[in-house]
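One structure follows; several queries about it will come next.
A single protein chain has been omitted; all remaining protein chains appear in their positions.
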Amino acid sequence: MLSKITVSPAPHISQKLSTQRVMGDVIIGLLPAMAAAIWFFRLQAALVILTCVTACMASEWICGVIRKKENSLWDLSAVVAGLILAFSLPPAIPLWAAVIGSAFAIVICKMLFGGLGANIFNPAMAARAFLTASFGMLMTTWTVPATVDSAMPHISATNTATVTQATPLAWAKSAIKGKAEVTEANGLLKNTFWGNVGGCLGETSSLALLIGGVYLLIRRTITFHIPAAVLIAAGVFAAVFYFVNPDKYSDPLLHLFGGGMLICAFFIATDPVTAPLSIKGMWIFGAGAGALIMLIRLAGEYPEGVMYAILIMNAVTPLIDRACKLVPAGGKPHVQ
Amino acid sequence: MSNNETKNPILFFMQESWLLLVSAILFGCLLACLSAAWQPKIIQNEIDKFNALAGGLLSEAKGFQNAGESISVDIGKGKTYSVRVKKGTDAAGNLVGWAFVCEGSGFADKIKLVVATDAAFEKLAGFGVLSSNETPGFGDKITIKDGFYQSQFKGAPVTELELTKVGDAETIDSRIVAISGATVTSEAVVKTFNTFLLPIKEAMAEQGLL
Amino acid sequence: MVLASVMELVNNAWPAALLALGLGSLFALILLIASIKLRVVVDPKIDAVHKALPNIDCGACGFAGCASYAKAVVTNPELLGKCAPGGSDTSNAIAGILNLQMSGSGAPMRPVIHCRACEQDKTYFADYDGIIGCTSANAQPNVQACAFGCLGYGGCVRRCRFDALHIIDGLAVIDYEKCTGCGACARGCPRELIEMVPFTQDIMMTVACNSKEGGKNTRTFCKVGCIGCGLCSKQCDLFTTENNLARLDFARYEPSEAAQTAMDKCPTGNIVFRGKNAPAPREAGQKPAASAK
Amino acid sequence: MPTPVAAGVNSWFLNKFELERLEMDTLQTLLLGFIGIVLVNNLVLTKFLGICPFLGVSGRLDMAFGMGLAVTFVVTLAGTLTWIIDHVFLIGTSLEVMRYLCFILVIAGAVQLVEMYLRKFFPALYESFGIFLPLITTNCAILGLCLFVNLWGIDNLLEAVVLSVGAGIGFTLAICIMAGIRENLELADVPECLQGAPITLITAGVLTLAFMGFAGMIR
Amino acid sequence: MAEIRGKFTFPGGTHPPENKHFSENRSIEPVSVPKQVAVLLSQHLGAVCVPTVAKKEAVLAGQMIGKSDAFVSAAIHSPVNGTVKDITLLPHPVIGRTMGIVIDVDAENNEIKQPVNGQFDKTFNPENYTVEQICRAVKEGGIVGMGGAGFPTRVKIEPNPAMPKEILLINACECEPFITCDYRVMLEWTWQFLAGVRLAARAAGCEKIRIGIEDNKPEAIEVLTNAVKELGGKEDIRVVPVKTKYPQGGERQLIQSVLGKTVPTGSIPPTIGVCVLNVGTCAAIAEAVATGNSLTHRVVTVAGCAIAKPGNYYVPIGMRVEDLIAYCGGLTETAAKVVMGGPMMGFAIADLSTPLTKTSGALTFLTKAAVTRAKHEKQQTPCIRCGRCLTVCPEHLNPTRIAHAVKYFRMDIAQDYYLSACIECGCCSYVCPANIEITGYIKTGKLLQARAKRRLG
Partner (left out) sequence: MVLGSGFYVLSFHENDKLNISKGLNKMSKDVSLGKTFFAGIWDSNPVLRLLLGMCPTLAVTAAVKPALTMGLSVVFVLLFSNIVVSLLRHQLKPHLRILMFTLTIATAVTIADLYLKAFMPEMSASLGPYIPLIIVNCIIIGRAEACASKNGLIVSIIDALGMGAGFTITLCVLAAIREVLATGNIFEITVMPGSFTPWAAMGMPVGAFITLGLILGAVNIISKKTA
């Protein structure tokens, strides 16, 4: 007759969706940005991306072996973490530093907390913060995209041999000091949209990120709440300053398209693991992140605040989740 | 116990706490004596440190003495900082330069500097860091003796200094090139100079020291 | 000369000494007065009992932690002896604090598992494919033909904080060396297979089956189950057979010829020894020793 | 008329962004000092003060909050008292050598007194946060704050008080964040050897990285 | 036929593939009498019955063979003529081995029981029966809720001064995939069903009757609407199409959709004056009241790819699953799971000799392919906190949090997040990309809690 039947609790069917598939969609969403990175920064970019992804996967595998756990490599979350980390590194980063960052991301920030789903902080951002704290110089050396005409103004040859270019945000920041530079920074807007500027690997091309973001939205891998909250909060924040004093603050569009804002809104703040669960929580989380990014950019010491804003919001996510605890459909029971 | 309580509170108090009181007196004495014994050394340490730093800047100077009255410098936020300028003299007692302690807020915390100038208070002889809490690997590069940052001040004019991010650190002028990655600290040092140098020069002129 | 330096010392020291004295007496005074005027009557016994407990807050006593157990036991001395990890030492210490005599036999309670079916002894109707855990597995009925035996998913193991329980070959096995008798395992078993019994002996005899199924079904479902034949109760009055299942009266148990005969006569080898260094049970399906004679 | 707080915030913004140095009024200094010690120079995360309760009492949010309140209360009391003692008795009479002794006596005595007082007259309050008071005496955050106030040369009482309150609130913030995180980690598969204090420390480490974002916002 | 779109719904829920095509067009077919039946003594919520017959005793079809004096209980009856072979432990689909009565069927002396729907038409007048008569018939007929939970119906419809009922809500959603038994009853036994509805309304004292029905059953909606029209508006009966969404048939959800009211957490519909009955239950009430028959047979949907002859069968309660499988042409090679009930809430059966009960509305036979990816631990990943389970939960719970709290034995947290408010609809597990058995954990949690309570009590 028939082979042994199986038994398990209901429900006995499930949607055709898996963690692997979710992560795979994110990877697909990141492909345009990867293409842009490789186009603008050539071999350097390819090497950094390859290194980060390989190192992240290797770290994940080793941790799995040590903990004698089911091999978690193929849920692909390590690949996504590696990609995001690579995309948030400057092109000229030495590969050994990329390896240290990957190991920090996966081992310290993810596996020690219990692996996928248990980490409190976004591994890629935490690793970037660690690298920034450790190797500040390396993390602030911005090579010029291969496509840039070297006669552009904000290119300088410093004491070292590398030709570097200030990022749009760095210009916006120093621009607070003078009107001429503000205009110049604003002139960067078009290039910023296409990606023809200095910056981290994955952040330069707004267009590529938008394509990827829309893909994720269509696939319903992410919902619109977090990106919308981030962009609206940051946009409003920047616009208020701009309209109060356009001579001193750059165009809000530069803030929306410049730096890590878009990759943050679509790929980083949306990391489900480190964001709140409920819709209300997502709005709070996103708005908090957007506002913090702008606060750090405008009032803090750094030109860019994405990484710190995300880490800070990650830290308060458990509190947000608690504050947004759902009420059951029938209201709170009288006696529990 | 309850008997004591009601009958003679003072006796009760003494019974309970005589040990504490005796030890308090003893420990108080002990500390006072130790302090008396070591305080001069502690004060000397501070003087030595100042002298070592200032002496490193004004190589001919053999000693430093207080000169004039202490000068109150406005450091903003409605606060003032009182500076005691010291006169550096060589073995023969001739004036070789001036040195004083000043402070400003850096990246993490306050930075205390020893600043020295030539005898005419026209040119800087440089600065040394008395205390700073800047990030290791970033801001703490200002403490590197004769590092590229400190060297820029050797011989710079006593005027409003200016910080730039890109530039030539070799030429000695009022343009100071920031330490890459530690603009804040670099700026704090420059700002400290700008806050203190000219007011002190003015005050010294008033006091007739220059 | 000497006098001068002594004078100088005194000169230096008096303000400091005075300050220390002043502060010292001020606070001494305040605290003394406060300790009298603001005294709150807390039973010092509670504190003492709390200190006597092991302070690992395991909850074995059934209270939220050592502190609440301390409070409870002071008000209700009947609760004495609930702290399993602390054992008799702790109980005696608490009894001392409360001026009580420890009563009762004092035989330590230890768990026995009323099942001895290993993987190869069991029969399954289907593959269980759900959450690994006894409560979850037990909620999917009839997977394992015997509805009474050990499921082997370690619900009890996860409750034991002392690493004293392990699943060996599909059966929960107690390591009596490590077991403290906290009883957590008994609370963890959905089939209520684990019974806390007074270990009057180092090794206790027990009927290692819980099946109330008729003998015929038991035989088809399990190679080692109790078929309720009643042979043991005929041999020894410690045993009773009811609902197709034999049971031993643990409180009265002590080694005896009769008990041993009952054990040897059991046709399924279901009566076994449990405890530290207990001898291995008869192999499943092996003929009773009696018939071998 | 804008409220004082709004005015303070407003002028902070003006100063931060307009770059012309306006006359800073006291309120502004206080506000900056307050924000500074809550976020930028958070005692736990940048100065390593109060780590023991940070590790020990961050298991549950309600407990953490109670502890935070207790610390805030005590640190305010201690900061104020020690500032007064320092400036009234010690500096004038050059008895600085007695500083530590005086500080700790004042803190220990005051805390014990308050604890007994609460216990006697406000048992409910005592149950919810008074039980933390005795622990706090041996908490570095209190003495540490007093010492830092002295080290930073804070020369007016109001500023000392504001800094003390800020320090307490900063502590509360840090410990509540940690408690939230730990409540989540309780339902996670953290390697056994790291459960408890180790993972809390590692989390705190990353938390300090995050708080670096506030660096330099206030100087 | 005009397309009918349900207007009403509730927040949350999901859309599993409906898969009704296996059986929706197959009319109800009485099955031949098996050689042996096994009637379980525990077929409902509430007290277990005590056998009223002894071994070897002869029994007649419809004869009461077990009863209980408890208030919340229902009697059981023999579906066949035969002799009691044994009273013993038998496999129960939900609660494991329980006592039951095995009856050897008297092969010569048995006819296939036919449905009684022919005895009803629009002229049926519920006023001919007093409330007491209805209640007694329901009680003696051993009728329990046939929608799944199996709550004794008498308790539900009996007038209760403490909780007066105003609205009778008929749950005709049948939102579970595959199941069509209620649909067929509505189509074929329309008048019997409506008679039951009206009898129940009379007994319960309900003025209003609402029939909530998903808009994926347009034919049934039409048939019922016409029939209600034909009744001529003596009673306030309305057929309310609702959106097709799982679990529209959950009574709390249906009340929200149709009546716009919420049942407070931890309470039951009567607290807000609503009585909810399933279609099959109503049909059974009509039969019991009008003909005096007890509940011995019911309609069972047999569906899925792994069975040769799917359809809707009129089956004696107590027939073993294996006998029904044999009647339906046997399992296919690819069969992986036999589920009593639908795939979202049904119970997978391990032992095919399990008898059918009063609440077994369907048998779903799933192949490996249909069990999309078998939901077992090896294919799970940790929760990625995507929040999908929160979005679909019709009770607005935080399923992942509850499940993890149970997993780590933190019953305090589970309770804090309203463990007991879960209706175990399975939406959360269905959508979870990490494939976590959320509902399974929650069910486990409820069991753990019940056990803890039992220990304390």
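Residue numbering begins at 1 within each chain, and the chains themselves are lettered A, B, C, D and E in the order written.
To be clear about the criterion, contacts are C-beta pairs under 8 Å (C-beta built on N, C-alpha and C of every residue); 3 or more make two chains touch, one makes a residue touch a chain.
These numbers were taken from a predicted model, which means no experiment stands behind them.
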Which residue of C:A13, C:A28, C:C134 or C:M205 touches the chain not shown here: C:A28
From D:V38, D:M63, D:L173 or D:M217, residue that would touch the chain that is not displayed: D:M63
Footprint left on chain A by the chain that the document does not show: 97, 100, 108, 130, 133-136, 138
Footprint left on chain B by the chain that the document does not show: 16-17, 19-20, 23-24, 27, 30-31, 34-35, 38, 41-42, 45-46, 49, 131, 135-138
Contacts of chain C with the absent chain, listed as residue ranges: 20, 24, 27-28, 31-32, 35, 54-57, 65-67, 161
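What we mean here is this: only the chains that are shown with their structure count from here on.
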Farthest chain (mean CA position) relative to chain D: E
B-C compared against C-E, more contacting pairs: C-E
Chain with minimal offset from the mean of all protein Cα atoms: A
Distance between the centres, which are taken as Cα means, of chain E and chain B, whole angstrom: 85
For chain A paired with chain B, centre-to-centre distance based on mean C-alpha positions, whole Å: 44
Touching two or more other chains - residue numbers and ranges from chain B: 27-28, 31-32, 35, 107, 184
Multi-partner residues of chain A (each touching 2 or more other chains): 5-9, 114-115, 117-118, 301
Every chain pair in contact, whichever chains are involved: A-B, A-C, A-D, A-E, B-C, B-D, C-D, C-E, D-E
Sites on chain A touched by chain E in the complex: 1-2, 5-22, 70, 72, 75, 77, 114-118, 272-273, 275-279, 282, 325-336
Chain C residues touching chain B - in the complex, by the definition given at the top: 8-9, 12-21, 23-25, 28-29, 32, 36
Interfacial residue positions of chain B with respect to chain D in the complex: 27-28, 31-32, 34-35, 76-78, 105, 107-108, 110, 184
